[in-house]
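Since the structure comes first, as structure tokens, the remarks are kept for the end.
All protein chains of the complex are present and in place, except for one that has been dropped.
All chains are identified by letter, namely A and B, in their written order; residue positions are counted from 1 within each chain.
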Amino acid sequence: MELIVKNVTKKYGSNIALSNAGFTLKSGEIRALVGGNGSGKSTISKILTGIASSDSGEILFDGQTYDAKSPREGKDSGIIMTSQELSLLPNLSVAENICLCNLDTRGKSKFLDKKASEKRARELLREINKEEIINMEINDLPANEQYLVEFLKALAQEPKVIIVDEITSALYKVDVDAVTKILNRLKEKGVIVLFISHRLNEVFTMCDTVTVLRNGDTIGTFNTKDLDENKLISYMSGRDIKDVTVSEHKDISEAKVILDTGEVKLPHFKTLVHLEAKEGEFIGVAGLDGQGQKEFLRSLFAMNGAINLKFKGEELHLRQPRDAVKQGFAFISGDREREGTFKERSISENANAVSALVLKKKIDNIDAFLKQNGVKYGSSADLITSLSGGNQQKVVISRWTVADPQLILADDPTKGIDIQARRDVHDMMRLLLESGNSVIMISSDDEELVETANMMPLGRVIVFYEGNIVATYTGENITVENISAASAGKIN
Amino acid sequence: MKKNLIKFVRWPAFTSLVLLLAFLLINEIVSPGYLTLTYISNFLGTYGPMIIACIGLSVVLIGGGMDISLGAMMGLINVIYVTLAMKGLSIPATIIISLLAGVVCGLLNGIFVGLFRITPILTTLATSYIFNGIALFIMPSPKGTVQTELIQWFYGWLDGFGAPLLFLILAIVSWILVKRTKLGMYIYAIGENKECAYASGIPVNLATFSSYAFAGFLYAVAAIAMTTYCSGGDASIADALTMKSIAACVIGGVLLVGGIGDAMGACFGAISLGFMIKTILTIVKSTYFTDFAQGCLMLIAVLGCTLINRYIARKLAGKREVKEDV
Partner (left out) sequence: MSKVKINNKYKNLLLALVLSIILVIVGQVLQPGFAKANNLMNILCKASVLAVACIGQVYVMVSGNAGIDMSVGSVMSCAALLGPALSGGENLGLIKSIVIMVTAAFIIGVINGICIQKFNLPSLVVTLCMGMIIDGLTIGLTRGAPGTKIPSSLLKLGVPVIGKIRLATFVAIILVAFMYFILNKSKYGKSLFLVGCNRNGARLAGINVDIKVITAYGISAVTAALAGYMLVGYVGSAQLYMADEYTMLSIAAVVIGGTKLSGGKGSLVGGVLGAILLFLLTSILLAVGLNDGARIAIEGIVLLLIILANCREKKIRM
């Protein structure tokens, strides 16, 4: 059985998400699909499963032309995916979520057979040793179990093609093993398996072949046996990996402590976390999804209620984000949709949001300012949605940098922007650090953390696990392996 | 046992059920033995239509929609029914045509909301004008009456207790049936998150149409009951019901954002609202301030029930103990 993708192109407005994508998937192998942010991995998955349409190109499945006009058609053909953003419905139970796409009915009637659905769900949960969660509410489950339910939801549909899109960043090792076992079983049954992940070690251990995408183009398909990590990264990024600047590391003990968070109580985990940041220091924050790092950062910005901090020698009592902003804090979020862009407003209004409205200093020359920040745009009066994702994020980031922030809290700020733009953001951060300010940045991309921490004169990486900072790495110890291990709770 | 108790308390209709029982109890204390068959048949006759309409409305709300054309649609069905009855049509024929009219009007709403993707509140604002206009066109001023046999049956069967109760049971049974089908699950799904529902292969448009059509059907049932009880044609007979029904649904734990709630909650909420109105009419001496008191009580009930439901959801959330053996 083969799934052939030929010259598939997809544009979102002026943004080319996929350009003449072409590859062939075969049963009997686990294929990895890799590429940086914006390379087109999720796009091709959505096209294959019928969630999105393609602009041009052809897809052949098992010898027949395949053109799913809706997810229902995709599912009827047996092409199923797990969603990176979770397609679970919190108002339904675990069993209902797992069986949602093919609900059991009594005979030919339209009445639901809840017992049959529950039985099916139990069997699937038993396979991964999670039968006990069957009666829980989705929102009560920790992140890893939610992603496992999403995975089981795909399995329940008995797929002919299964696309697993980035679930491992939320899973513990034992969960990853369970998933691997199931994928291998599927592979043996003849199911076509497409495994999307940015964790390259998983690509090499779990997958037989790998297709590389870059900025919408298909670079090629290779055997994992014939590649090593460096080669793969160079295909993905199109550059020689040795281009990264590694700064001379300053002696940490010399710098003054600029921020003392005191004991910060995390709402969900109910743990107390304490962090000190030095002048000019970059602190990268690693950890699996939902380990408390997001909460911690937001607490520092007074988003979870009032907080007492010691900043630059002063005792600060921040009651709401407004107070934090007035003290020179900045919060850059990578979640543009929910925390970043003001969609109905113009580029200039988005850029001025903090400076003009809160700090009472309107930006003098908006065009010069935008150019300085590398934003590609038409006119500053255009709607911000006319820009590509990466450029929108640059506007959001520049909204903060213009305010001369002294402490930058960033939650995955480079999410969804391309490598060159990321570099620009990192350079901008380095400039800020050189003026004696501090940056605390969460990233779900361990490699980005390593690269950035090494780029800054003063940098370390801390790892969150179950609501606590379980590891701190400096200098040579900042490696992807150490970070991954600590993220899973294994500290040397 | 404890798990089942917690599950019951977390049921969206729990708070309104408690409220209802409280009213029953208070009334019993204030005037013992009040719950006679006559009382119930009067109560159901007066408030039954609102209760039935609420059940219909709650289905739309659960599906993430909104329907402010409720009152206007009921007025239209009322006018249609009376006009046909006065023309001498038989009871079964008038009932069937009226029910069909309700479904058609509901579908109109559903098509504009589902297919053309117009914001529900604006769609139903426009359709309320349309339904009201058609009703006034057919019957510019109140007149007419329904078939005498129907009135006799309505007031006579089981001492006037049977007919209103039958209508109510019909509505409740329809809801229970829908909830147990795939369609019911689909409506909950689209109310929670349309995109996730779509990605899960759920027929979003079909579920939307069905929710509005079902509501239209129940509004028609309510209208027929109301028309018979008031035995008269009047295009604005149900104008005040729209607002009360929305409030009753919110009291009953049906969230306006969709995906959460149970039509039984709307039912309890509506019955509670009926008690509230009745209580006010007896307590407040000056007839001039009854509306004011009603409005205040409604706001308090909406505020109270929403906050209590939220509190229950927060306190009884069973966060899973995370102890992974890595």
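Of note:
FYI, contacts are C-beta pairs under 8 Å (C-beta built on N, C-alpha and C of every residue); 3 or more make two chains touch, one makes a residue touch a chain.
What you are looking at is a predicted structure, and each value in this text was computed from that prediction instead of being measured.
The missing chain, though absent from the display, is touched by one residue of B:L5, B:I121, B:L177 or B:L316; that residue is B:I121.
Contact with the chain that does not appear here is found for just one residue of A:I163, A:A178, A:A324 or A:V402, A:A324. Interface note for the absent chain: among A:L272, A:A306 or A:V358, the touching residue is A:V358.
Within the entire complex, the positions of chain A that touch the omitted partner chain are 12, 14, 46, 51-53, 70, 301, 303, 320-322, 324-326, 331, 333, 338-345, 349, 353-354, 356-359, 378-379, 381-383, 386, 399.
On the side of chain B, touch with the chain left out of the figure occurs at residues 66, 112, 116-119, 121-123, 125-138, 140, 194-195, 198, 204, 235, 243, 246-247, 250, 256-257, 286, 288-296, 298-299, 302-303, 306-307.
Heads up, the rule we're going with is that only the chains that are shown with their structure count from here on.
Note on chain placement: the centre of chain A and the centre of chain B lie 43 Å apart, centres being C-alpha means. For chain A in complex with chain B, the residues that touch the partner chain are 51, 70-72, 74-75, 83, 86-92, 96, 100-101, 103, 105, 110-112, 133, 135-137, 139-142, 144-145, 153, 172-174, 268, 466, 488-490. Of all residues in chain B, those touching chain A in their complex are 3, 180-185, 188-189, 191-193, 196-203, 259-260, 317-320, 322, 324-326.
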